[in-house]
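What follows is a structure written as structure tokens; I'll ask about it next.
Every protein chain of the complex appears in place save one, which is left out.
A and B are the chain letters, set down in written order, and residue numbers restart from 1 in every chain.
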Amino acid sequence: MTFIIGGARSGKSAHAETLVTACRGPWTYIATAQAHDDEMRERISLHQSRRGEGWATVDAPLDLAGALAALPDGRPVLIDCLTLWLTNHMLAEHDFEAECRQLADVVSRPRGPWFVVSNEVGQGIVPDNALARRFRDAAGRLNQQVAAVADTVLLMVAGLPLKVKRDDRY
Amino acid sequence: MTFIIGGARSGKSAHAETLVTACRGPWTYIATAQAHDDEMRERISLHQSRRGEGWATVDAPLDLAGALAALPDGRPVLIDCLTLWLTNHMLAEHDFEAECRQLADVVSRPRGPWFVVSNEVGQGIVPDNALARRFRDAAGRLNQQVAAVADTVLLMVAGLPLKVKRDDRY
Partner (left out) sequence: MTFIIGGARSGKSAHAETLVTACRGPWTYIATAQAHDDEMRERISLHQSRRGEGWATVDAPLDLAGALAALPDGRPVLIDCLTLWLTNHMLAEHDFEAECRQLADVVSRPRGPWFVVSNEVGQGIVPDNALARRFRDAAGRLNQQVAAVADTVLLMVAGLPLKVKRDDRY
């Protein structure tokens, strides 16, 4: 399992797509985004248009574990992205800490080449509002949980991957 | 002296604790946090409960140099963290630039394995308010001053250390 973390517009999704399509297809794209507004709809359609033939798209704004369980063994998967999935659970007032623990457990036992994308959101000034601080804490903890069980962790900087953790078993 | 920098919830303190406890104890934890509100109190007690036996805790919200001077030679120390200490000096309207220079001077001559934790706060959008911008500038400068005199500098990314500067003397 490869974990790809980076800031906004750091090229996370594009790099992850390159890594996934280097595996033998078909490929599955698991989208966690929900098109609440026009800005979001535009981002989603931009991402979709960049992916071409050979991709199946699965929407999983909340039940990411279920979407992963439904996949056949060996299927290359791009999960994009954890921070939106976490946002959806927080907005729905679910027990997001339990959800995070369950998800980290599921991705720790990948049944194929799984690529997980997430945002780094903790390197700015402390946010004014308490909800943003809670989100920042939860996202940071989730990122740590997933990075801990990943084989490879990449930090995206201006479209380029910086290796943070490398699987030395191969 | 090892300098550990990273975003919020990037695993700085936990990683620093691992490094400190790899040294022979007893260990000293120098806390710069002040429990102004419940949120802060909760964070402090979370950090305390994670540390176990063998730790002495010293509170030094302002006089970090004094707390370090009072320690015996050779004592492994975790200073957590510089950005809160800087916040305390700025809120108290002290000459924080002089304080920063003095602190950088003190940690440049460590009397044992000293581990210093700080936050990266400059990788977000320029903050709206002038105080946040002043803090961001001051924190960035302080981080540069301490990193310049550190033997080892680690950037924490999702709980994993990325080596930025390595002591090649050993």
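Quick note on the criterion: a contact is a pair of C-beta atoms (placed from the backbone, for glycine too) under 8 Å apart; a residue touches a chain by one contact, two chains touch by 3 or more.
All values reported here derive from a predicted model rather than from experimental measurement.
Engineer: Given that one chain is not shown, which residue among A:A56, A:A69, A:A98 or A:L160 touches it?
Structural biologist: Of these options, the touching residue for the absent chain is A:L160.
Engineer: Looking at the full complex, which residue from A:A8, A:A56 or A:A98 touches the chain that isn't shown here?
Structural biologist: Selected residue, touching the omitted chain: A:A8.
Engineer: Contacts of chain B with the missing chain: which residues?
Structural biologist: 3, 5, 7, 118, 120-126, 130, 133, 136-137, 139-141, 143-144, 146-148, 153, 155, 162, 164-165
Engineer: Which parts of chain A face the unshown chain closely enough to count as touching?
Structural biologist: Spelled out for chain A, the touching residues are 6-11, 39, 120-125, 127, 132, 135-136, 157-160, 162.
Here is the rule we use: only the chains that are shown with their structure count from here on.
Engineer: Between 0 and 180 degrees, and as a multiple of 5, what angle does the rotation take that fits chain A onto chain B by Cα atoms?
Structural biologist: C-alpha superposition angle, chain A on chain B: 120 degrees.
Engineer: Using Cα averages as centroids, what's the distance between chain A and chain B in whole Å?
Structural biologist: Computed value for the inter-centroid distance: 30 Å.
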